[in-house]
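Input: a single structure, listed below in structure tokens.
All protein chains but one are shown in place.
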Amino acid sequence: MRRLRYLQAMNEAYHQEMERDEEIFILGEDIRGNLRGETYGLLDRFGPNRVLDTPISEAAFVGFGTGAAMAGMRPIVQFQIATLIYLAFDQLVNNAAKMRLMMGGQVNIPVTYTVMATGARNGLAGQHADNPYPFFLHAGIKTICPSNAYDAKGLLISAIRENDPVGYFAPAGCLSQRGEVPEAPYAIPLGQGQIKREGTDVTVIAVGQMVGEALKVAESMSSEGISVQVWDPRTLLPLDKEGVCSAVAKTGRAVIYDDANRTCGFAAELSSLLVERVYDELVSPIKRVTRADVPIAFSAPLEQAALPSQVGLANAIRSICG
Amino acid sequence: MRRLRYLQAMNEAYHQEMERDEEIFILGEDIRGNLRGETYGLLDRFGPNRVLDTPISEAAFVGFGTGAAMAGMRPIVQFQIATLIYLAFDQLVNNAAKMRLMMGGQVNIPVTYTVMATGARNGLAGQHADNPYPFFLHAGIKTICPSNAYDAKGLLISAIRENDPVGYFAPAGCLSQRGEVPEAPYAIPLGQGQIKREGTDVTVIAVGQMVGEALKVAESMSSEGISVQVWDPRTLLPLDKEGVCSAVAKTGRAVIYDDANRTCGFAAELSSLLVERVYDELVSPIKRVTRADVPIAFSAPLEQAALPSQVGLANAIRSICG
Amino acid sequence: MNIKITPDAAVEMYRTMKLIRRFEEWVTVLVEADEIAGVTHESVGQEAVPVGVCSALRDDDVMTSTHRGHGHIIAKGGAVPYMFSELMGRESGYNKGRGGSMHIADVSLGIYGANGIVTAGMPMACGAAFVFKSRGEDRVAVSFFGDGGVNHGLFHEAMNLAAIWELPAVFICENNQYAITTPIESVVKVPIHTRADSYGMSGESVDGMDVEAVYTATRRAVERARDGGGPSFIECQTYRYVGHYTAERHMKLNYRSEEEIELWRQRDAIEGWAGRLIGQGIWTEDERATVDAAVERELDEAIAIARQAPWPETGSYLDYVYAREYPGFPARGSDL
Partner (left out) sequence: MNIKITPDAAVEMYRTMKLIRRFEEWVTVLVEADEIAGVTHESVGQEAVPVGVCSALRDDDVMTSTHRGHGHIIAKGGAVPYMFSELMGRESGYNKGRGGSMHIADVSLGIYGANGIVTAGMPMACGAAFVFKSRGEDRVAVSFFGDGGVNHGLFHEAMNLAAIWELPAVFICENNQYAITTPIESVVKVPIHTRADSYGMSGESVDGMDVEAVYTATRRAVERARDGGGPSFIECQTYRYVGHYTAERHMKLNYRSEEEIELWRQRDAIEGWAGRLIGQGIWTEDERATVDAAVERELDEAIAIARQAPWPETGSYLDYVYAREYPGFPARGSDL
């Protein structure tokens, strides 16, 4: 089958969905300029009324999306870098996310926020390297983090079709990776995690670009006689609670491998959820291997030290499978 | 001893600290107008150069505080309502909180953010009822949530003296409560939780205005023969990890009673921390009793249903002490 | 453009202003009686603004409102029984009791919601205006906000978006001279309406105590927007006779003087308009009394309806968060 890069898979999803439904339009910074590749060809194909370059006004263009959604269209709002959501935080968590309930269900807010290059690496430094999806989760905003090109397309299509605000986080480390991607449109339902590798001793729950790393660690652990299962939630909210519980119940042990900040992060949520749901099946404490709670320093060795690492994951696995 | 309301305790702390150190000034919306009582008399005593009423420009006045701190002063930045932090979110989590590391330690940012009436009740509805401290915790900002008048004064003094940004969340439900408050200035160190009631069967960890409720539930549970210990973290970051671990190790059971959103909230953090640290001492799963992940509806019965309740806490306790 | 108000329309303007005034006065009573919870911001004194503005709108135009939104909603056609039901937290309220005073909405009437966050509705109005423009509809989106709003970043961003994309939007600043206790002169150095210049947008200031002046200015702006002439900004000079919120009456705030309030009261929009209509012989005192009585009846009936309306079911507290729910979401507060 065709192999596409993650960004190309996103691009194909954009094209196919905008083709399918002319209520969909996209806006953000330098969309037309197509800096990274995921918006390639949109302007030519769909014209300036459906492909909008905004001023540097994140709060306003999020609110603009909300208003356009209330008036019946389906905006895709792109954040050029992940931390830009902070500039629109009120419009996201205190407005778009709450609008439907506050109005007693009068309107839907079908907006997709594509949050590009989350968790950036290699010297992007303090203000450009966050993985801010836990903020969305805590605010109850539907949140997706596809780990490969196939999921990237299928989940983007689902996000765009969802009638609620959805944050779509595209991890920096995945964007140029290739994978098999069918050409015809397909939708991967929200709320369905996936076992990316079967195993019997411990389940590693890995998010986004951590999935690929976890698979590598899983391979190398087999030489130590530890059978590692890797589970990818794919969508963080809705989370496939059944899926993760049964994966962990099977192995009795779990490590969560996540590149967001540790405190009150997604790993904390999963750990406490598993304790509530599968406590009796657990044979060891659940471990979190996350980013340290520090702004990412520019210098490579410090960046490395602050990020979750394969070595750290392997050690965590050993500590409970010993 | 004198009994003061929580707001009066805050007011006394402001006065005493501004008296002690003339580098301290306060700014925010309607500080001079003194809507709630905590800024009473500041304008008269310290004059307009140290008591500033700002335009409705939250992002700018937070950044203003950061710049003033870099230039050597010690601002207190007040948020009139808790959700206003969202409007300054980038300046808080992506600037003030990261500045010190990004500069390699060249500057301190001694700013106190007083976040008023967090977790408001009784029909404040969707946009005014959040308890947003988990956002600060996830961003690594020091965070305090005093549960009574005594702590309110002692922790505010410590917050103001800290050389880092500190978010001070004053729960709506506590503001008019009275307690014994010594007149002389006193500082309660950050990072020290407190057992508010001893017990042997289960430890309830309660935050802010949940502490008082937990104490009531603890009383009533004793008639059922369940001995409930209540632990108040007081400061959420730094958290007294030793304190909470030893409290829970003693009882072997824990319920976290918190009025913030559930997913990726403070309760999730505590639960996963305890599993990592005192797993072998646990005799039952850790339970979270939190707010549901919904915007708070206006109507009283719906508001009640979404908030953590004493009944919910009692049920959770029973479910693991049965 | 010569904009004339027919006698019927003029009387309707009076009626709506009166309805808002008396609605707000009732709200105060009901808050004091603990029949309405939460925080309510009355617009007593400011009635000419929403009425002047909304009289210039069509039913299919839309608007966004503020924390001080009751008047906007009534002026845009909101039905007072549903409003009171909402304020009393009942299932039959506009928002099924989920919204309360700061969020009342009726999308079918083009009311895109009051909003508790200053200026939050401005970019939403831009988004709606964009939809109208890109569909080739001649509808217009109006956004209300206060004098305090003009210092917010979102004001700036939204004004600029509307200007550069030439959106059919009209921005109405209700300058009631204060943001809570903060006088506008202390936080702005220029006449507010001149801010529009910096977006290349038409801006003007009108007497917000004169419903005709507000109507005429809005009408012009709305026509321009419909004709593809882009957005406008109108500052309406007005005043609230009452406190920032209902509770202020029990607080000792001294940010403004009794004399100042009295001066504005003497320019009361409702009395002034009635006087003009009667003075011009279009209307009589008797006719006025009839309208006033009808307003009282309408409110009495609405309150009676609201009082008897059912409360939401407690068990429905997870409803309406999402258009589509998934197992386990929204997460409950305990998982026993």
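As written, the chain order gives the labels A, B and C, with residue 1 at the start of each chain.
In this text, a contact is a pair of C-beta atoms (placed from the backbone, for glycine too) under 8 Å apart; a residue touches a chain by one contact, two chains touch by 3 or more.
Here the structure is a predicted model, which is why all the values come from computation and not from measurement.
Engineer: Looking at the whole complex, which visible chains does the left-out chain touch?
Structural biologist: The undisplayed chain, in the complete complex, is in contact with A, B, C.
Engineer: In the whole complex, not just what's shown, which of B:Gly33, B:Pro55, B:Pro146 or B:Pro301 touches the removed chain?
Structural biologist: B:Pro55
Engineer: In the full complex, which of C:Phe23, C:Tyr112 or C:Phe155 touches the chain missing from this view?
Structural biologist: Considering the complete complex, C:Phe155 is the one touching the chain left out.
Engineer: Given the contact definition stated above, which residue among A:Leu7, A:Ala96, A:Val166 or A:Leu307 touches the chain not shown here?
Structural biologist: A:Leu307
Engineer: Which residue from A:His15, A:Arg32, A:Arg178 or A:Lys250 sits in contact with the chain not drawn here?
Structural biologist: Only one listed residue reaches the unshown chain, and that is A:Arg32.
Engineer: May I ask you to list the residues on subunit C that touch the chain which is not drawn?
Structural biologist: 151-157, 160, 163-164, 186-190, 194-195, 197-201
Engineer: For subunit A, which residues reach the chain that was dropped from this view?
Structural biologist: Looking at subunit A, the ones touching the missing chain are residues 29-30, 32-35, 53-57, 59-60, 83, 87, 122-128, 262-263, 287-295, 297-302, 304-308, 312, 315-316, 319.
Engineer: Hey, which subunit B residues sit against the chain that's not shown?
Structural biologist: Against the missing chain, subunit B presents residues 25, 49-50, 54-55, 57, 59-73, 75, 90-91, 94-95, 99-108, 110, 140, 142, 162-164, 190-191, 237-239, 241-242, 273, 276-277.
Heads up, the rule we're going with is that only the chains that are shown with their structure count from here on.
Engineer: Please classify the inter-chain touch graph. Allowed labels: line, ring, star, complete, other.
Structural biologist: complete
Engineer: Computing the C-alpha centre of each chain, which chain sits at the greatest distance from subunit C?
Structural biologist: Between subunit C and every other chain, the largest centroid distance is to A.
Engineer: Centre to centre, by mean C-alpha position, how many angstrom separate subunit A and subunit C?
Structural biologist: Here subunit A and subunit C have centroids separated by 39 Å.
Engineer: Could you please state the distance in Å, as a whole number, between where the Cα atoms of subunit B are centred and where those of subunit C are centred?
Structural biologist: Computed from C-alpha means, the inter-chain centre distance equals 35 Å.
Engineer: Roughly how far is subunit A from subunit B, going centre to centre by Cα mean, in whole Å?
Structural biologist: 30
Engineer: Can you list the subunit B residues in contact with two or more other chains?
Structural biologist: 83, 87, 125-127, 263, 287-288, 293-295, 297
Engineer: Can you tell me which residues of subunit C touch two or more of the remaining chains?
Structural biologist: If we look for residues of subunit C contacting two or more partner chains, we find 95, 97-99, 103, 115, 117, 153, 321, 329-331, 335.
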